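Here the complex is missing a single protein chain, while all its other protein chains stay put.
In this document, chain identifiers A, B and C correspond to the written order of the chains, with residue numbering beginning at 1 in each.
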Amino acid sequence: MPDTASEARNRLIRRVVLDTCIAAAVVIGMGVMRGVYSNELMLFNFVVFLALAQGLNIIYGFTGYLPFGYVGFYGAGAYGFSLVVMHLHVPAMVGMAAAAGAALVLAVILLPLLRLSGAYFAIASMAAAQAVYEIVANPDLENITKGPYGVSLSDVFAPAFSYYTALAILAGTLLLVVWLRNSRFGMSLQAIRDDSVSAAMAGVSVVRGRTIAWLLSALVAGLVGGVFAWHISVFYPDTAFDLSVSIFSTVFLLFGGATTLCGPLLGVFILYGIYNVIGIAVPQYFQFTYGALIVLLVLFLPNGLVSLLTSRGIRVP
Amino acid sequence: MLTGAIVAGVVFGLYYTLVGLGLNLVFGVMRIVNLAHGDFLMLGGIAAWWLFSSFGLHPLVSALLVIVVFVLVGLPVYYLVVPRLLRSRDSEMLSLILFFGLSQMIEAVTTIGLGATERSLPPRLLGVGPMILLGTRLPKAWIFSAAASGIAVLLVYLYLYRTRLGTLTRAVMVSRDEALATGIDVNFVSAVAFGISIALAGVAGVFAPFILGSITPNMGVAINITAFAVIVVGTLGNPLGTLLGGIIYGVSLMLMQTYLSSWANLLPNLLLIAVLLVRPEGILGRKVRRA
Amino acid sequence: MRSKALALGLLCIAAAAGPANAQPAAPTEIKIGALYASSGPYASISMPVFDGFKLWVDQVNASGGAEVKAFGKKIPIKLIAYDDQSSTATAATLYNQLITQDHVDLLVADSGSVLTSVGVPIAKEHKQFLFDVSGTGAAFFTDDNPYIALMADPVSTIWPHYISDYLADEGAKQGIKTVAILYSTNDFTGTQAAALKGFFERDGKVKVVYYQGVPTSTSNYTVLINNIAALNPDAVLELGYVGNDIAFLRNLQDSGSQFRFVFTIYAGTEKEEIEKNVGISAMTNIFSYVPASNYEYTPNFGMNLTEFHDAWLKKYPVGSNVAFGANAVYGYMAGLVIDRTLASTKSLDQMDIHDAVFGLSGQLKTLDSTFVLRKDGAQIGEVTPLGQLQPAGGKEELDLVAVYPPDLAKGKAVLGK
Partner (left out) sequence: MSPDPLLNVEGLVKRFGGFRALDGVSFHLNPGEVLGLVGPNGSGKTTCINVICGLYAADGGSVTYDGRSIIGKKSHRLVKAGINRTFQSPRPFLSLTVRENIEVAAHYGDPRPGFDIDALLALLELDRYAQRPAAELYSAQQKTLDLARAMATEPRLLLVDELAAGLNPAELSRMADRLRVLADGGMALLVVEHLMGFIDKVTDRVVVMAAGKEFFGGTLADATRDPEVIRVFLGGGHHG
């Protein structure tokens, strides 16, 4: 059956509506949960990882770059927020702007890393995140960052407000992914990922596309880091630059399936759900189970859960 | 202070050559990054500790035993995981994730079995007190470890350039596909290289208590970052370049400790990024940049 | 006004419903929530604390439960403990879990500052009193937060003053003029280093000729020791975690450098573990703090050190992978404070618990010395005498001998040549 432009347009509209509904359901669901379930921090962590996995999806799913040091932007956001709030005594929302700014500045500084391929990029970005951590946590900078002694932001502590801000960030991130999945720009990013030379031959500016995706991805992590700092209000640099933030986000993303909207959502809900249930009950075997899961996943389901459907030709939102 | 730092750096760096050597061999032959390398190193250290505390075995004897056992462990690990991994679309990237998973498993098993406390071997086993090298006082254990590293580099060189299997290994390093096409048993060659790599990590682990103070189940990640920095600086995929990488790392670390000590941990990270950006092919190597 | 009226109304209903002077019905168990780290970087300090705490719980339950004054009877303790695996994100969730889902009566923090830190604002937010075992971070203790008290470890700035007092007093008399301070850049050791530097500068007797921070992950000190040796200081203070001290002491011995006075924190505090890793000879005559696990205080409550050590060995025989040391004492000590708190609190209301804990201040003497709280909750009673690892009668053994201050000293310090 030939496929015509009008059919394509109708299909696109249906997809956008469906995707947006899924995004809305997740955001509203997480909002309602706060009224139902009282362990707010667990819910908050869910929101954090939902947003981070999607933020990572923007750069990995759509361009194929996997930054192991994704936590660097998260940490930059957390400290961007904390520094302006501590030193300038501004309201939290100004702090959020600073969080976004800090992550973007770091992303711009790290732009040259995009020249590297695959594993080199992954490792270099991890080294970059570590380097930022070493700088932030250095006692020589105690007057500015509090060095290794940690940050306390009790002035702006506001659990409810910060929770809903995190939800808003999640909503924005999900809409961003919906847009990428259904827009020409998102398509061009996938084209770059599939074959950057061909993409250039389709008139796509490879450098521009990658740069925008990189900045968007960093922006998400920075905002999430900022709202994390706000919500938790007392933390050490080890917390803000904890490598397991990167690792969890990556595993969730890969488990569900990158480039889709549902994949990372499934990954977080299933794996982080298991983590919180089993992790609490039988912790000593959890790390092992998690490690084994990763190994099996890479070997037997490298494109994630959604590939069970997509490999049968079924489109997953 | 300057000469002291440089001399100590060279000797210390030689140990890091041993740490990175196996990682680089695996990358060269299989184009995969073994993020569990540091954990195999940790297991080597645990093995030496166990052999000493249970049977009173001297670490130098343990080192030989570790080589044999770890090669034998490496072979099945290779066959279980790597061939399937190499068939995937982006094996280089997926290897990072897969071996990270393996690293988590090893750390978990070790923690469950042995607890999280520090373990070490008595320093006297490798001789107490300093040795004077070019006017610099260095621990005897450092000299031993550097010597072991030197021997390891020599043996790897002899293996690669003086044995038939080594020649085949180099052929696989140049092009896996062409080697396959010429009828080389690529999997066997790679499995041996993997086994050797694990054994090298194990030997580095045996000396770790003397260089790094102690062994803990969670030490792997930090070792990996440093080892990766060392092999990137010294040219990825070229095991002998690791010699240079280790020495550069060791000397710059000691200089940092001398003149800017609290910033010393920045070093491997900055070195890694700088080399990747300025000369991604490493000091000796070929291009790896994306078009 | 309205809430008062409401409370009054509720009281009336309660009064009408039950016998006139009845307490609220006694719970069948007292729920205590605690966190520990079985893996990751903090496992080696967290597990002994947790095991020490469990020892107390088991003992209490074996005797039929804890005496709870509010209900006038013994009530068994139910310990709800989760493993945060050294992750602060997980720890934060779990603190919340304990408070909001498990509704624990008493909340005990994981050991160390990093894993305690995330619990502090959560406890404050939920108005749940936090029994902070050994999280000494200065930022935790503020006058506007009544929901925290430090149990066992004194705040970092208190620890080191006997070192500087000794050096300025006895040391200066014996010709110690210069000191080098090498510290690991983390909250715990960094604050101690800064405090020490301040003390030396204030006293003006001993000059600080070297003051450097190194990353906490530093695992070799050879070049640093050579650099320090080049300045030829009389005293060297290395302030780091267990792994740092092991590496430092090994490298110090290997380097052959000699200093008249060498101090590390864990040579004494985790003597058994350090001994296993560096050997006797590298530790001989090293100065250290004398932790409660090496000093026989006379308790007015709970076991004394010998009894505790025996109980520990019975529960965790040699080879069970848990090291006995100061952290084990801290865990048990936290249990003792809770024990006395339950025995004196008016109710399980968290502010009443606060009052009960603070009521113990200055009264409670345990195997960890006297429990004294500053009004913001910081621990200032526990003291850490300066000790020295001196050869015991037999050759292959070291004793950690308290040498300063004079009123706690059990022996005399021996300075190197």
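Definition applied: a contact is a pair of C-beta atoms (placed from the backbone, for glycine too) under 8 Å apart; a residue touches a chain by one contact, two chains touch by 3 or more.
Model, not experiment: these values are computed from the prediction.
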item	value
Contacts of the hidden chain among displayed chains	A
Residue of A:Val71, A:Val204 or A:Val245 in touch with the missing chain, whole complex considered	A:Val204
Where the unshown chain meets chain A, residue by residue	1-5, 8, 184, 187-188, 190-191, 193-195, 197-207, 259
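Just so we're on the same page, only the chains that are shown with their structure count from here on.
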item	value
Overall pattern in which the protein chains touch one another (line/ring/star/complete/other)	complete
Contact-richer chain pair [A-C vs B-C]	B-C
Label of the chain whose CA centroid is most distant from the centroid of chain A	C
Separation of chain A from chain B, taking each centre as the mean of its C-alpha atoms, in whole Å	32
Multi-chain contact residues (two or more partners), chain A	134, 138-140, 284, 286-287
For chain C, residues contacting two or more additional chains	38-39, 185, 213, 215
Touching residues on chain C, where the partner in the complex is chain B	38-41, 43-44, 47, 185, 212-215, 217-220, 222-224, 226-227, 230, 242-244, 246-248, 250-251, 253-257, 273, 276-279, 281-282, 321-323
For the chain A and chain B complex, residues of the former touching the latter	64, 66, 68, 112-113, 115-120, 122-124, 126-128, 130-131, 134-135, 138-140, 196-197, 243, 247, 250-251, 254, 284-288, 290-295, 297-299, 302
Residues of chain A that touch chain C when the two form their complex	38-42, 45, 134, 137-140, 147-150, 152, 154, 157, 159, 232-236, 238-239, 242, 244-245, 276, 279-280, 283-284, 286-287
